[in-house]
Each structure stands twice: as C-alpha cells, then as structure tokens.
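Here the complex is missing one protein chain, while the rest keep their positions.
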Amino acid sequence: MLGEGIIKGMAETARNFLGSYVSDDRLTTVQYPEERTPQFENARQFPFLVFDGSDPLKGLRCVACQICEKECPPKCIYIVKSKDKRPDYKGQMQLYPVTFDIDLSVCMSCQICVEVCPFESIKMDTAYELSTSDRFGGLLVSKPQLAKPNDHYRKIHPTDAALSDAALAAEVAKAQAKARADAEAKAKVAAEAKAKAAAPNPVAPVVAIA
Amino acid sequence: MDWPFLIIAGFTIAAAAAAMTLRNLIHCALAVALAFVGLAAAYLQLNAQFVGFAQILVYVGAVAILIVFAALLTRGGEPSQVGIFSKTWLAGLGVALAVLGVLAWAIARSLVTQDQAPPTAEATVKQIGNALMTEYVLPLEVVGLLLTAALIGAVIIAMRDETPNPVVEDGRSKPKSSAKPTSVGGHE
Amino acid sequence: MTGLDQVFVTLKHWLLGQLANILPNGLLPVVSVLLSIAAIIMVFASLFAIMTIMERKGLGRIQNRYGPNRVGPFGFLQPAADGIKALIKEDLVPRAADQVVHLLAPVMLVVPALLVYAVLPVGRNMVAIDFDAGLLFFFAVGAASELAVFMAGWSSRNKYALLGAMRAVAQMVSYEIPLILSTVSVVMLTGTLSPVKIVEAQAGHAGWLPDWFVFTPWGFAGFVLFMIAANAEANRSPFDLPEGESELVAGYFTEYSGFKFALFFLAEYLSLFAVSGLGITLFLGGWQAPFAALDFVPSWAWFFVKLLGLIVLFIWTRGTLPRLRVDQLMNFAWKFMLPLALINLLTAAVWHYMPPGMPRWLVGGALVVGPYLMLGRGLMAGKHISKRTYRYAE
Partner (left out) sequence: MTPLAAYLILSAFLFAIGLAGALTRRNAIIVLMGIELMLNAANLNFIAFWRFSDHPEALTGIMFVIFSIGVAAAEAAVGLALIIAIYRHYKTTNVDEVNSLKG
C-alpha cells in the first residue's frame, strides 16, 4: 500500500532519535578536539622531507632530481637545484635543493611524490591540523618546515620505515661493495699496469673495462 | 490627487516603459511583472481587493513565469545581436503617440471626469461569489471552458513533433505537411 | 484568563495610547502598523533561529550524531554564531552575474515571505490585517516568490543555479495547484476567504473532539495533501530537488554568499512557518484550544504549540525520506495529489449536505480511502519494491 514504507521509515528514525539519548553506543561520532580516533598506520595527509643525522639541512636525502615536481598532479611542488654538490649518505657527490616549497592549499594528498621518489626522501606525514591564520604565506610550506628526522618517519609509519631503511641499507651496502670492487679493480688495474709496464699484454684493457 | 496614487502611477508607468525599452528580454519580463504589481496596487487603492490579489496571483505568479520560461526556451536570455527595435519603429511610435493624444483629449473633454465625489464602493468576496454563481454563471462556465481549451491547445501547439523535420539549405527546418500529427487538426 | 490571552493586544493599545500624547494624530495608524510589523519580524525571526538549532540537533540525533553542541549551553547559541558568521563574511558576486537582479532576488524573496504573515491570525484578535480576501492575499503574495527564485537562478549566470531555479519554479507551480485546491474545500464549507472567520468557524466541541476540520474525513485528507504540498512549496526534503546538494551544489542560490545566502535561508524558513501557520488556521483550529478545559492557556500559546508540532513533523520527514526524482515529483503532483484534491472537494460537499451521524462518516471515509487506494495502486504499479540487494558489496 502506498505510504506504508513512509510510516515504517518514520518509525525507524524515531527509534534512532530516542535511542541516541538512551544508549551512547549508538553515537558514532567523537568529540573531536578533546577526543580523537586513533589513526591508521597508512594514514596520509601532507608530504615531508626525511633527513638523516641531526642537522636537518645537511642530512636531507633529497637530491633535487625534480621527479616529484614533474609528477605532482596539481603541481604544488617547487624545487630550485643547488649549484654546488655535497656528499649524500652513500658518500656520493649530489646536488641538493636550495628551495623546496609545497603549496598546502593545492596539495591533494595523493602520495604520488612518495611513489616516484627514488631516494626515499619524501614521505607522507600523518599530521592533519594544518590550518594557519595566514592564507598566503602560511600555506606555502618551505624546506625548514618540511624537513623531519628519520626517527619521526619510523614513529608514524613503522612498517614502511623499516622497509625504507632496509632498502637504503641495502643500497649503502651495495655502494660499499661496489666501492670495494672498484677499489679492488683499481688496485688490480694498477697492478696490471705495473705488470704491463713490465710485460705488455693486449688483453689487459678489456679486463679493466669489465 | 494624493501622493500614494502619484507614487503608484509613476512606478507603474516607469516599469511599463522599462519593459518596452530594455535590451535584455528577461529584464523586460521582470519589469512587466513590476508593472503588473503597480496595477494591482492601483486596484487596491480603488477598493477592489479581490481583483488586485487575483491580478498578482495570475499575472505575477503565472503569466510572468510563463513569459520568462518562453524567453529561456527561445534563447531570449542572451542579448540580441541586431537592433531591438523594428525597422518601422518611427511609424509605430507615431501611432502610439497619436492614440495617447486622442485618449487624453477625450478624457480631458468628457463630462464624466468632473465627478469628484466617489461613493464608498465595496466589493466583498461574498458579493463577488454570489454574482459569479448567479448572474454571471454562464460567463464563468465559458471562461472555464476557454481555459481548458487554451490549456490543451497550448500543450499541443508547443509539443515537439515526433518526426524529426528535414533541414533545408538555409538552415531552417521545414516540416512535411504529411508528417504533421493529425491531432493538430481543426485548422484544416 | 483574558488578561494573559490578550496581553499583547493590550500592550500594543497601551503603547499606542502613550504615543498618542507625543505623536501627531495622523501618524498613529502608521505607528500601529509598524508595531505589528516589528512584532511579526521579531517573533518569526527568532523562531527561525530556534528552528535551525532544533533541526540540526534533531537531524543529528536521527542520524545518531550529537549535532551542534559547542556554542553556549548544549549548543543553543549556535544560530547566533551562524548569524554573526554570515554577517561578517565576504560578499562575493560573480563577475558575469546580472548585478542588479542578483542583488534584488534575495530581497524579493524575503519580502513576500514576511508579507504573508499579515493575514495569519496568531491569536485571538491578533492579526495584522483582517482582509476579506485574506487567503487570496496569502497565495497571491506567496506566488510572487517564484519570480524571485527565478531571478536568483537566472542572474547568477551559473548552470547549476539556472537548473535549480527552473526546477524550483516548475515544482512550485505544480504543487501550488493541490495546495490551493486542498484549501478550497475549507473555503467552500466556511463560505469565507478570511482566515479569522475560518478560525472562528472551527470553535466549539462536538462530542469529545474539537470542531477542527482535521477531524473530518475530507479535512484529514485535505490536511495531509496540504502538508505534502506545503513541504514541496518550501523546497524541503524529500522535495528538495531545486537545491539538491549532490546534484546542483545549492540550486538557485549557489552563487550567493554571506548575508544574502542567509537571507535565502531566512526566506525559506519564513515561508515554511507561514504555510504551516496557514495549515493550522485552515485545518487545526487556528489558535483554538483542543478542549474547553484547556481554554485557560492563552490563544497565541496554542498557535505556537501547534506551529512547533508541525515544525517537528517537518524535521522528522526531512530526516526520514530520501529525495525524489524529477519524474516522480511531477507524477506525484499531477497523477496523485491533483485527483485526490479534486475528489476531496466532492467529499467536502457530500459531507456538508449529509445529516450528522454514522452514515456521513462512512460515506466520507469511503470517498477518501477509496480514491487513495486506487490512485496509490496506480502509482505503485510496475514497481517491485523489495529489500535492496547489493551485488558487489561484501
């Protein structure tokens, strides 16, 4: 019959209305500033830059490769490369960002910058109270504000941080192994060069390249 | 003449003039609605409550809405590219001024206008209802029939033809006389 | 009893008496009118504030939320905070908008919404103007708001606004017919268009029920039709297509901000109160007490108690029913409400000419329930309503 469903629905909402006063379990919302729901580990809000060591500006992992700047869908990242180079965690000489700005009002929390970063240097933060009273300057987050220690990353995303640390350690190990191999090869070349000086051998350059 | 009448008259004439001279069709429609409101106020001043309210209900609530709908359906909301006045506007204005002159002359010369002391006339809803149901019952029925016929006729005229019209070279669509729905009948 | 009942009337007379000593005689009628206007605006604007907080809290509880509870005790100062926020907000007008019409539209919407209160009797001897054609005035002025809605939507130069305005106008025009037709039965039986006289016609108590029109078969059907049409006229859920947030952002007032936006809300709620007040006047006995024993409660209190009851009903339906589709809306108006309203006229006539007694009730009831079942069957035909299954969920 027409109208039957309406009456059923009205009864249901009336039950909800009265029930919400009787049992607090029904109320699904929390009283936000005092009470917060726990965050999930994979929660993401806004990117930050990871640094190693104690000095945020020297220990930045970012090498200003600008991949994230190019991949960012809303184009909210702005990077200026440095002129000089400095050693990174592997000891390799790399550029570093002189300026690294992210526009908070444009960022859409998509995490693509994190996915494309080859250096594990940009990660998503879980802080969500990002409002400021200055709508122009305050929403442009610059390098000093973005730089956060690796420990912070370990704290907010323990699983990801472990993976990331492992990957970095593996790379450092690889780099060291390579360095050692290079050193050995260099030593070998030197030795062979010495040997060559003694007795010329046409095969030697090929070996050296390999 | 007292000041409420002067205000109402000035308002009505200004709105009517705006309705006839503005460029944008929607502005014209809104101005003409204002003119109808002004006329309703004049009716109220003449103690004709029922007619005044009926005027607002019919003209502002229905006719003005109909006009703006028609304006939007005919893309009248966009400003016109050509001039808004027709080529023979001078002749039209002349005719209108002549009519105004004749009317004003007639009013100024007539004896009726000497009547300065109007009686306190009142038309209550009850009187109007009684009159409508007794003396004027035939016109009432006829108006009812007319409105029904107009409703159906308007729907049929404005209804889209079911068969798509072939488009001729000049960009205008040309209906096939044989494809016309027979329901239009009556004019044949 | 009469003292409390007429306290506002006496107060106004006393004020006018005091002012008569200061002001020239010619100004007194103007002052009297201004006093009534001020009272109406103050009372109903504060009722607007109360309803917004009631609605937000009620809807919250219906959805198992708290609702606003921060500003003031239990959040009851939230309307004040909202009002201040609307006042100090930046007023943005789109560059392409038609500036004059855009500015006039909210004003044109609020003015008729306030004007209709002139003929509502909110208590014994408490009506601003007792027009002979009061009901006609109410509907005529109410119809003027359609043009204001169109102005708002068209002048914004926004597709959502225009779509919302067209929907709103089409909906208001369609539902005005059942709205007016359902009142015509009352007009037929009372023989007057004056709301004051209609309330007076419902005085008295026949048996244990008061002589309100809602306690007759035709009156009940008329009341239900009237309330549904009123809901649609006020653009409230489930008839909120003109401003459906999920489809049209905010409908015809999408491009309004700040105080103009607040004016749209004010107009919407004011017209809701007005049309509820009219429903009370027509069917619920106006300011009459339900039982003779309760006559000691002042008449205006009865009016506002009934008004609050209807407001709760509106909030409840808003919290319950989902939005209709456009075709459902139009089908409901033209294929269900309109025939029922027309049959209801016949029912009222039959009721009027039959002698009081059981047969009258039987015939009247049959004339209401029969068409309802028949038309309802037609409306439900071809629809298999069952428990909804979600194929891809889980």
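Chains: A, B and C, in written order; residue numbering restarts at 1 for each.
Keep this in mind: a residue touches a chain if its C-beta (ideal position, glycine included) is under 8 Å from a C-beta of that chain, and two chains touch if they have at least 3 such contacts.
All values reported here derive from a predicted model rather than from experimental measurement.
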- [ ] List the displayed chains that the omitted chain touches in the full complex.
- [x] B
Open item on the list: Give me the subunit B residues in contact with the hidden chain, please.
Closed with: 1-2, 5, 9, 12-13, 16-17, 19-21, 25, 28-29, 32, 35-36, 39, 42-43, 45-48, 50-51, 54-55, 58-59, 62-63, 66-67, 69-71, 73-76, 80, 82-89, 91-93, 95-97, 99-100, 103-104, 107-108, 112-113, 115-116, 118-119, 121-123, 127-128, 131-132, 136, 139-140, 143, 146-147, 149-151, 153-155, 157-158, 160, 171-175
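As a working rule, only the chains that are shown with their structure count from here on.
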- [ ] Counting only chain pairs that touch, give me the topology of the graph as line, ring, star, complete or other.
- [x] line
Open item on the list: Measuring from CA centroids, which chain ends up nearest the centre of the complete protein set?
Closed with: C
Task: Where subunit B and subunit C are represented by their mean Cα positions, the distance between them in whole Å - done: 30
- [ ] Starting from the mean Cα coordinates of subunit A and subunit C, work out the distance between those two points in Å.
- [x] 56
- [ ] Take the average of all CA coordinates in subunit A, do the same for subunit B, and state the distance between these two points in whole angstrom.
- [x] 70
Task: In the complex with subunit C, residue positions of subunit B that touch it - done: 24, 26-27, 30, 33, 37, 49-50, 53-54, 56-57, 60-62, 64-65, 68-69, 72, 77, 124-126
Task: subunit C-touching residues of subunit A, taken from the complex the two chains share - done: 1-3, 5-6, 9-10, 12-14, 16-17, 19-21, 26-29, 31
Task: Parts of subunit C lying in touch with subunit B, wherever the complex brings them together - done: 98, 101, 131-133, 136-137, 139-141, 143-144, 146-147, 150-151, 154, 166, 169, 173, 176, 191-194
